[in-house]
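Yeah, one chain of the complex is gone here, protein chain that is, but the others are all in their spots.
Chain IDs A, B and C follow the sequence of writing; residue 1 opens each chain.
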């Protein structure tokens, strides 16, 4: 179907208090800064955030956390160059953390998108991150049962979209975007460029439009890393 | 790494008696006819074949079955326009069939490629295709535990390759090719065109070269459907 | 009782037409092999519907002109198709992720039997010499809604809307609406509820041809398809 194109602020309007929100990106690559800043302005709180990290500096996810909108972070690696926004709240017991091995995180997200409530993986078998989880030995190898990870919303940075919602990404900024679009009830995508239907070759589409609900046009997206290096702070 | 480029006959040389062989294709689209015919010439027998179907007419997989090289077929739909090669042996009790719902078949193949020995799916829950399988109710919904499906070899038809083994496919001939390349110990791919490394844009690669072991150059591949309609027979 | 039912029965094209009228604006839809495929030809003008084919196509277009067929671009019935602007191609696991992940709004499937509890039997009569299931179970389990297209009775005149399926199930409790050559029937928590019936047939006749209780509202709609389909 033809997808609505809006501003970042309109795009994130439906995010409600208490929502689980996936945010794409690995470090700064693929971080939907404009959508996250719009979410800060929007005001939703009590959020559970799924991201690979827990924010850097004083912009994007770090700023969302600093503004006390986040109750819990599900991520693989909350320690970055400057993770103080998360770290301070975490050490104060004011934000919860679910630490998930990165591949398990990715596969749990895909499993949600694909309708598989649980799967066995070797990752973390025999480690403390498997504590309390069901394990099973299959052909002499120990595996851990991991469950799908769903979200109410995904905020994703892509590169190009057509009006059918088909997406392409830029280089390694692709990372979690495609699977988060699959796993969220409502996926909200910011793109640099929007074309008519048919403007993206069907064979190079990375995210098919069925996974995209709202498109925000951000013609000149900023790079989180650039903001961080410039010492920027939002708001 | 740089992949060897050979003829179809050289490419299938390592297939051994009793091997499990995945063959790409959905009907005629994506069926690696030249590789399958080379496999018929090569002579391996006692094979277990994984395909969506069980061959049509007297060419390709149907011919491999007719030549009594196949002990078992794992597929979702062995009934096609002219499936007599399979049907006759099956009704005579001379070939085994494991019938798998198509999406479960695809996901079992991907799970093998991704190292997940088992996953829960709603497909087939409460039906006779789930008989004997572990089931579990999760959040009030019944799911079936399905296991990965691995292969010794995959015979796959792609469109273009570079010497790093990266592949693109043509239209809906993509179907099972990418996941079969992931799931097989040795994947053998026929392509219409082979370029130097770097000749395929990294962002449009469908199958990364890590999943490709042997490349056969077939500059003018035939379409199974065309052979079938022409009443062709191999050998 | 209505005599000579055959003159009132819808054609297969008319059943597909009727189902197509109910496909919502913006829906992502998979059309099963057989009668359902024809639904694509009858979506009302101006309504945007995206058709998925389980072999990896989102945005299936009409059959190409004769001579322009490309057998690398086929649908689940293995018939040549085209791509509409905005189409996308994916591999088989990604295609079934759309299905089993609950992303399709609707799967319109053929049926051998539909039970009053929504059970669907459409993959095996139990008598076939060679079984085949294809993507039917994935679609039945995964789509947000499943509609069934079928004749109201089989060739021997036996009801295909039944209390319990005799044939092996495709999916349990999945069917939401049934379009037959005589009626449109919803499957609800209370069982079958008549929504529309063809003109010339009375409720008593329809009930006699239905193998489970058929709840009839005060004023069921009239099923009036265009002629010539």
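Quick note on the criterion: a contact is a pair of C-beta atoms (placed from the backbone, for glycine too) under 8 Å apart; a residue touches a chain by one contact, two chains touch by 3 or more.
None of these values were measured; they are calculated from a predicted model.
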Contact list for the unshown chain, restricted to visible chains: A, B
Residue of A:29, A:42 or A:58 touching the missing chain in the full complex: A:29
Chain B residues that touch the omitted chain in the full complex: 1-2, 110, 112-116, 162-164, 166, 182, 196-198, 202-203, 205, 208-211
In chain A, positions touching the absent partner: 26-30, 52, 76-81, 83, 86-87, 90-91, 97, 99-104, 106-107, 109-110, 121-129, 142, 169-179, 206, 223-226
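Please note the rule applied: only the chains that are shown with their structure count from here on.
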Which of B-C and A-C has more C-beta pairs touching across its chains: B-C
Computed distance of Cα centres, chain B from chain A, in Å: 34
Where chain B and chain C are represented by their mean Cα positions, the distance between them in whole Å: 30
Centroid spacing, where centroids are CA-atom means, of chain A and chain C in whole angstrom: 37
Two or more partner chains touched - positions in chain C: 83, 89-90, 93, 96-97, 100, 142
Set of chain B residues in contact with two or more other chains: 107, 121-122, 169, 171, 174
